[in-house]
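A selection of the complex's chains, in situ.
Chain IDs A and B follow the sequence of writing; residue 1 opens each chain.
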Amino acid sequence: MTKTTEKNNVTLTNHEKKLTKKLFWRNMFLGFNMSYTRQQGVAWDWVHQPVYREIYKNDEDKYWEAMKRNLEFFNTTPNMVGTVSGLAVSMEEENAKASEGSFDTAGISGMKIGLMGPLAGIGDTFFSGVWGLIIMGIAISFAKKGNLVVAALPLIALLPNLLIRWYGQKYGYKLGSKYIQKAVQDGIMTMFTKASSIVGVTVVGGMIATLVKFPIVYKTKINGTVFELQKVLDQILPNMMPLALAIVCFVLLRKNVSPVKVLLGVVVLGFALTFLGITGA
Amino acid sequence: MLLYQAFAVGLVMAFAKFINAYGSFAQLMPFISYILLALLLGESPTEALILGAAVELAFYGVMQIGAVLPQDTAVGGLLGVAFALMLHQKPAVAVTLAVPISMLAVVVWNLLKFWFTANVELFDKYIDQRNIKKFNRLWWIQVGVYELAYFSLAFFAILLGTAGVKAFVTSIPPTFLTALTVAAGMLPAVGMGMLLKFVWNISFLPFFIAGFVFAAYLKLPIMGVSILGVAFGLVMFFIDREINTVKKNKATTIQSSGNDEEDFFND
């Protein structure tokens, strides 16, 4: 258990470095071959197979037992797998070193199951939600003008993905499970998720005003003065209709109306209003 | 010519679907595929980007999370842009094609995942047999089939579909195109709704409001709203941390709270 307590000593031996790098690259494949029953379970096993081979190089039985055991259900945001992967490997090493029966491998499963949820929470929120939103927002604003600078954007955009994979794995491996699970228990994870969500919600609020278009062209004459509906709406609240539309979509989706239906509904609405001469371009 | 084009689009599709899974890279870089597409098709990358921007805007905020894949935006986007690029059509046309295709394409993924699920039994068996070779072979076969499936999908769509699409597109009346543009402008609302649904908590309402007010009234651009959002998130994070500390009944004073978490931030 020395490793898990030597918190400050996070430098790796040469051999560990090689193993770490290999694991880092193989973990990129976690998103492949997902099944309904095990999700990323098979992928986890394929990813870690050479590492298990290495760890249990002296014990054929334990190696196959590990392969069997790790084929279990697993599912998290692939970008977040690093931490779990690092931790799991460090625990398998303990198991390899431990005398027969003195290490309960159920702990490894427990850790995987315990962490994959919170990590998926923060991961999906941050990567699919917030970060993707911001980067795509910028990318689209460049692409709209045909600006090829957009090709360089992934260099920045992928950084958090790569860094979290790399340092997650490194710290998971070196710091051990105590530290990480304490963070989860202390609510750090939920606090992060909450903070990320706030960023996301703020951005969505801004996006609705910037990206959603609901161009009303309807105008009429009342008592001789031209009445432009869009102008009246703007006086009440700018970007009022985009806001209303987004809220309606949100409410419908929250009531578990299928996204496909909502999507079709919006298209139909756009067509209907345009044919009625209310919206236009 | 069409054969080559079909082949080219197929290749880009295979690439796009690969990075869709590999490291989740595709999440952030669909425009790389559009540029690639233009280069292979000998069309203007600038034009591809403009078409792609319209399509991505319509898909804006659509997320693949957990078990559910609401739309396969990679397939929809690439085919929509490819057709529009080859037929030199407006962005609205690309969107018109991309949206329904992205919905239909989900079927392919469901079929694949169904097959992968059936194979889990085999993986289990190979492990029991202690046969790592067969295990790896099946793994790579699955990856290969996955790639081939999407390559073929694109290849045949272009090969067999182009004529039909062309006929369809040229027959679109102008009002229809206007309606299309309007509908395309409205579509990001769906993505926004999906995202909101995913992260929503009533206590985030004020930040939603603030984001909207800053963009709608004060014309703060996307980047500015995002940065401000980060400020909001951080403020709440630090307030929560403070409250959390009290919750744990640690008798620490406000400034000098020596709790572990701080190590992460106070340097």
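Basically, contacts are C-beta pairs under 8 Å (C-beta built on N, C-alpha and C of every residue); 3 or more make two chains touch, one makes a residue touch a chain.
What you see is a predicted model; the values in this text were computed from it and never measured.
Copy numbers for the complete complex, expressed as a formula over the labels shown, read A x3, B x3.
Assume only the chains that are shown with their structure count from here on.
One inter-chain figure worth recording: chain A and chain B are separated by 12 Å, centre to centre, where each centre is the mean of the chain's CA atoms.
Note for the complex: chain A touches chain B at residues 28-29, 31-38, 41-42, 45-46, 49, 64, 67-68, 71, 75, 77-79, 120, 124-125, 127-148, 150-151, 153-154, 157-158, 161, 165, 182-183, 186-188, 191-192, 194-215, 237-239, 242-243, 245-254, 259-260, 262-263, 266-267, 269-271, 273-275, 279-281. On the chain B side of its complex with chain A, the touching residues are 20-25, 27-29, 31-32, 34-35, 45-47, 49-50, 52-53, 56-57, 60-67, 70-71, 99, 103, 113-114, 116-117, 119-120, 123-124, 127-128, 130, 132, 135-136, 139, 142-143, 146, 175, 178-190, 192-201, 204, 207-217, 220-223, 225-226, 228-230, 232-234, 236-237, 240-241, 244, 260-261.
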